[in-house]
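I am attaching a structure below and will ask some questions about it afterwards.
The complex is shown incomplete by one protein chain, all other protein chains being positioned as in the whole.
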């Protein structure tokens, strides 16, 4: 017999484990589609996590926390954008330094919040609907950011393929020189994309400290930002596939712990290592398919644009 | 010019520090003194500085070779850990073996451990094209978890009252000191030696030339007859070996046992050291001392001023952002100046 309440609980934890990855990776998709590789996702997530926690702590409102986390991530994206977009600094090195800086800054800001109990994002409760066994809690019992992340996936998918703005964004990522020749603002588009990516990463971080585990600990992002970057490759830069990928990773993370709970004698460290191992395996599998990767990779990804006067 | 941007970056970081300390309600002058001056006023802290700089320099020299070849190894923390684990196998599994061979074997195993662990991302990149940034970093997390498992599980000292730590190494497994007392172990010499060898080979050997070509123009490297894959593998192996050596030296020379946390983020701080040293092995020695200063200053500040040592990591990250920015700003200015003074035919055609 299937124990439905237990399955529902597992699915719920998978959703909460997946949502931060999804949010952060969606932002990175937009940034990378415009041609900017931002490896600072981990740092922006950390800042988002701490600013979300701090704002919630100060105001008592998780909504304020969510907004603060997005703003926090976006603010951290600013120095990255200046260096990479305006000064054409190497994107890999700058992204790395952004991560180091973001982790350091978040640790410092969050120092006084260590051990402070946080407030959890409220979960939706629709009388009747949310009480339906299994379906109720899974479909109608999540917190707002979960629904938002799904809506955001659809919205970004629509934006990229159907809107003129999305067309311009893709054009800038495909060939920035031609875009410039056409009179499109390469720098403007990239700034917007990087800021949006920062806000999304911040939100993803905020979800960690408000939804996943409502407290602050140093390094609580634990590499999720990097996994989000890998997810973008895995998803070949498509939002719908990012959603699938994020949920797969969430499932790997959570199912490992449940397997241990069910008495499988695996050391907890090995369970914790699963998402990282999965990332490596996925990268190897995806990268093996060179034709597919090449066809989907934004042609200007990682290349600095220097306007010719 | 090449000195200018690190200097500007350091000054900017000091200014940030002053602002930050003021905001935290600490006298900035006093704080900066505690952070950056006090550690160099006493003999013991100078020794400590060198001891902390040694692993940073060893790792950063290897990373500099990678970055020069445009290979992005950011998993040095994992390679450091792998080296520490491999090398520690001897004193932990054979605690009673007392021989002059113990130490050399440990060091060799440490190097091999780092190399093997670095070979994984290199091979995955060469064979499948998997992005080495992500794989090497993911492997770092895995290595730290494996270490955690070892010292809490199979390698835990039975007499440790459940503390997660291995047995204390015997004298035969401890790096000798350079001077009779204090903490200056011979591992420090490895850093200096590595810097010298790397500097010479980079400037004068065909392999050094190959690294430069590969980093500057991959297409030209192929034309020159250098295999990109071989270069990727070799710089990964070298940097992994150096990180592994740093790892085993840290365990054998400083900690004397394995613990869950054997590195205060050396593998990541070394990235900053590499850039601060302009990817130049000799300058990296200086840069490593500076980063080591920030670690020791951070500890001092925590003790004397009750300022969290997390400030250190903020400084380090900010320093790297500043170096990258200053480098470009200065290079940009020079470009503007030269393009004004030299008539360039390309520009006309452009």
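The letters A and B name the chains in turn, as written, and every chain counts its residues from 1.
Basically, contacts are C-beta pairs under 8 Å (C-beta built on N, C-alpha and C of every residue); 3 or more make two chains touch, one makes a residue touch a chain.
As a convention for this text, contacts and distances are computed from a predicted model.
Chemist: Which of the following names does UniProt give to the chain that is not shown: "Cytochrome c oxidase cbb3-type subunit 3", "FeS assembly ATPase SufC", "Branched-chain amino acid transport system permease protein LivM" or "Nucleoside ABC transporter ATP-binding protein"?
Modeler: Matching "Cytochrome c oxidase cbb3-type subunit 3", "FeS assembly ATPase SufC", "Branched-chain amino acid transport system permease protein LivM" or "Nucleoside ABC transporter ATP-binding protein" to the record, the invisible chain is "Nucleoside ABC transporter ATP-binding protein".
Chemist: Among A:121, A:168 or A:252, exactly one should touch the missing chain; which is it?
Modeler: Spelled out, the listed residue whose C-beta touches the missing chain is A:168.
Chemist: Which of these, B:30, B:45 or B:207, touches the one chain of the complex that we don't see?
Modeler: Answer from the full complex: B:207 touches the omitted chain.
Chemist: Please identify, in ascending order, the residues of chain A that touch the omitted chain?
Modeler: The missing chain touches chain A at positions 164, 167-168, 170-171, 174-175, 177-179, 181-184, 291, 294-295, 298-299, 308-309.
Chemist: Tell me where the left-out chain touches chain B, residue by residue.
Modeler: These residues touch the chain not displayed: 204-207, 209, 212-213, 216-217, 219-220, 222-225, 339-350.
Just so we're on the same page, only the chains that are shown with their structure count from here on.
Chemist: Taking each chain's centre as the mean position of its Cα atoms, how many Å separate chain A from chain B?
Modeler: 28
Chemist: Give every residue of chain A touching chain B within the complex, in rising order.
Modeler: 39, 43, 79, 82-83, 87-90, 92-94, 96-105, 107-108, 111, 218, 222-223, 226-227, 229-230, 233, 267, 269-270, 272-273, 276-277, 279-280, 283-284, 287-288, 290, 293, 308
Chemist: For chain B, which residues count as touching chain A in their complex?
Modeler: Answer in residue numbers: 67, 72, 74, 124, 128-131, 133-135, 137-139, 141-142, 145-146, 148-149, 152-153, 268, 271-272, 275, 308, 310-318, 320-321, 324-325, 327-329, 332, 350.
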